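Every protein chain of the complex appears in place save one, which is left out.
Let's turn to chain A:
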Amino acid sequence: MNGGLGSLRLEAVGVMRNALVSAENLQLTLKSDFSSEEQALTNKHSSGDEEKPRRGNEDLKEMLESSKESLKLEAMKRIVGLIAKGKNASELFPAVVKNVASKNIELKKLVYVYLVRYAEEQQDLALLSISTFQRALKDPNQLIRASALRVLSSIRVPIIVPIMMLSIKEASTDLSPYVRKTAAHAIQKLYSLDPDQKEHLIEVIEKLLKDKSTLVAGSVVMAFEEVCPDRIDLIHKNYRKLCNLLVDVEEWGQVVIIHMLTRYARTQFVSPWREDAVFDENSEKAFYDSEEERRVEQSKPYIMDPDHRLLLRNTKPLLQSRNTAVVMAVSQLYWHLAPTHELSIITKSLVRLLRSHREVQYIVLQNIATMSIQRKGMFEPFMKSFYVRSTDATHIKTLKLEILTNLANEANISTILREFQTYVKSQDKAFAAATIQAIGRCATNISEVTDTCLNGLVLLLSNRDETVVAESVVVIKKLLQTQPSQHSDIIKHMAKLFDNITVSMARASILWLMGEYCEHVPKIAPDVLRKMAKTFTSEEDIVKLQTVNLAAKLYLTNSKQTKLLTQYILNLGKYDQSYDIRDRTRFIRQLIVPNEKSGALSKYARRILMAPKPAPVLQSAFKDRDRFQLGTLSHSLNSQANGYLELSDWPAVAPDQSVRIVEVVEPVKEAGAPVFGKSKPGKSDEKFYSDSEEEEEEEEEGSSSEDSSSSSSEESESESESEENSDDSNKSSSSQSDSEKKKKTLKNKKLQQQKPDSKDRKQKNGSAVKGESRSESESASESSSSESSSESGSELDSDSDSGTDQKKNTRSKPVQSKPVTTQVEKKEVSLLDLDDFSPAAVTTPKSSILSPSLLSDLQGLSISPTASALQASSPVFVPETSRELLHRMTGKGLSAQYRFTRQPCIYGNSMVSLQLTLSNSSDQALENIHISEKSSTGQNIHRFNAIERLEPQASVTVSMGVDFNDSTQAANFQLCTKEDEFSVSIQPAVGELLLPITMSEADFTKEQSKLVGMNESSATITMTPENVSSQSVNRKVVSVANLGVIPSSQENIHRFAGKTVSSGCLVLVSVALKDPDAVITINTENTVMASMLLRQFKTALTNSGP
């Protein structure tokens, strides 16, 4: 991924140059434009102005160009007013964009508003502002960085895509979670601007998904949903973390995360509904046998995946959220994921939402309607909450009616019907009609009340309102179809009412009923037909069609009485205006009137026309809505919306659960000392749960429990992946586990084999080795790509520094120049170099045969001279910062940097090992670089082998050892080339004069008790709040001094041990936390060193920041 970054950077630089050049040109051209425009305007003035708005804008332009802040602000306010009204203010763009770098915050913000609105239309001019944002992206204030990124990414100008991409990548590794959140937002913007960036963006998303900040979680999941919702594999490792963070994420993020997790869970867990849901309310006796069989089949009882349970448990408290969207999201999650018997907990919360605004009610009622079809039981106790009030909006009323109908059963139907009676009388006639339909549905669903309902509906036939009557007729028709035989009196009654009914649908319904059941009403039907024949011409089409139908049916059953009438009607129909009716008439005539032409068909006329018809099924309009995920737009509209993501069915067999296990990577798990006690890999699962319980209690104290549990290792949020790599490599260099040791030796063997190989080959192998030593999730190819990219990144750095083009792939160390943002990559470079195989070994094969890490392994085995219980260990923390030894200006092109490796020195027991990076920034090769024999001070120095030749722009890393004799006095020596001699000095920090050791806690206290009195120095300090966690204390201490961490049984006491390099005397450090104070105690014979160390610890622990 860093390959992308590097190339992008190049691209971005290029683009910027182009953009700036073109912008400059534009400015020039623009100026001339102005003048011509002004001329035009002056001309207009003379001819009398017609264009008022243009002049208004001219005013604004003048105001913007004035030097007064207040005038500019006033102008911007008026412009924003124009934008708000939807007026076009784009012609002011050049004048506005000049103020983008204004000091006045409000002015600046308004310019941003303007810029984002019009940048798309004025792409070239918009580029003028880019450099301002780029500068702001480097601002020390996180909020300014964030807002710069926000605006930059909102400018929808395709040409700046590479710049945006680069900014996003950099921001995604920012120390501030707020900036990272902004980066997550920017991902979506960039994706919509240029979908081709998808692959790069997914990488950023992947990185941000690992973020442990609650601020970032919601936004990055949103980006995930937008960019790559199908990449479910990215979620695995973060699933538990997301579940645990959920409560603390801001409410909008919660909604998005819950929806995503619902989809995720449906693909990863097996159905919890196996026993009940398959045979829920629709189950019949007939299924009984098969159910039995099935039970036998599923001899294994269903056990819910603990991760599934985790999700359900962690979302439950959110049902109490004040945000209705969150409550709805949790409800749908339970609906789609929870076992049936746990579903009831969402009912109350959903009913509570009905107190909210009208629009909220609407959506919630829709969802309840869908739910209530499948599970009446859930909402039945709350039936009265769905009673309709006269003040409800019509669509709310209809939805409530729908739910009441769904809830109706034998027990409550009488209550519901009584309630319906009041609704039927409602002044809202649309609602009354809907009620009648609802009554019809109740009547069909519950056979006990069919008769009652029917009678009630018949009474409604005498209602004064037409719509009510019509609706009743239609419903009665449907009801009668289900049981026609007993109801001839109702049909008769309807025939009587026929004259009074004017609504065509109702008339048609009655006619159809007459025809269908003409045998039940043999006397009345012909009479109705007679009346219809009279009014035929003035009827609606639908009524005419039914009249023709009735005539045909009567002709077939009772031709004696109706033959003439039928013929009359058919004749009328034959000349009707509507071709539908003419067609139908012709068809019917052919069918029923036997003549020589009609063939076999007329014989079957009776069977065709009088066939028994299946009764219509009255069912809920929400019957099929459950195909959509609840709470979604698609569900609300009952049609698939753009970008709707289908909820998959449960898998039959659960996919591998172990994908969600996050390996525990510990930064300080060194030398058999389980430092934090908490973070044992085996325990990690439990830790998740128990911690989530505590989280809330402790959240405002910013406790560390969450950090340490949720996955072990991070030093702090701020350190990004590169740090993790270093953790890995540190760990691998430890002497802890056998397997690792094996790997180590293997690696070293490889390393040695590699030496004669060509550079390229080495790189590949190196990366492969690295991949091996890393967690199994990362493939070798990935690491190799990252390696190469980091290289190109550093190339670019040196490029920008020296200004010359440098294409040689010489694994050059970056030249010292540190914008904050590039630091991370640099770390990576140096890490790769140092820990897996020293570049010294690569470039100068002669210098060292043993790698330091191997040496530490060997040392770990040997018994240290100090005490039997004490074991030297490898360093807990190796600082990456290197210091300047020789500047390239003073060194005539040769520059040198040094860094403490914190490894035991291979050249001598009392030496401190150092790593020197020499680089040649001149344009000619340097020859014979070495350290001169004579040393000005008395220190014993082990020199590195002379470097015969250093090519221009190349650099080389060598190691050397210095015996500082346990003092911080600087080591002075001469660095020589063939021509020159430079005197340099290395001033060691006191902490570097130590070597870490491990011992048991008991030994520690024993040793400590020996070193009291004079040998003990202590100080009390006030800790900054961010330092109080055990991890940060550990980190601070080990970064100051090369000490080993001693496991402590007491939470609030941290112990560290080391020995001085030369004399080997013990240095014991303990930090006792007494909120908010801390007592640092140092026990050592070397009191000078103790006081120096104490001072450094004080500053480190009281300062914030990493």
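Here is the rule we use: a residue touches a chain if its C-beta (ideal position, glycine included) is under 8 Å from a C-beta of that chain, and two chains touch if they have at least 3 such contacts; residues count from 1.
Heads up, the rule we're going with is that contacts and distances are computed from a predicted model.
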According to its UniProt entry, is the unseen chain "AP-3 complex subunit mu-2", "Calcineurin B homologous protein 3", "Translation initiation factor eIF2B subunit delta" or "AP-4 complex subunit epsilon-1 isoform X1"?
"AP-3 complex subunit mu-2"
Quick one: which of A:322, A:341 or A:607 touches the chain that's been left out?
A:322
Identified contact with the non-displayed chain, of A:451, A:465 or A:539:
A:465
Among A:227, A:338 or A:363, the residue in touch with the chain that has been omitted
A:363
Pick from A:98, A:313 or A:352: which residue touches the chain that isn't shown?
A:352
Missing-chain contacts mapped onto chain A:
69-70, 73, 77, 80-81, 83-86, 104-107, 109-110, 112-113, 117, 120, 141-144, 150, 153-154, 156, 176-178, 182, 185-186, 188-189, 192, 215, 219, 222, 247, 250-252, 255, 259, 317, 320-325, 327-329, 348-349, 351-352, 355, 357-360, 362-364, 381-382, 384-385, 387, 389-391, 393-395, 419, 422, 425-427, 463-465, 631-634, 636-637, 639, 641-645, 693, 696-697, 699-700, 702
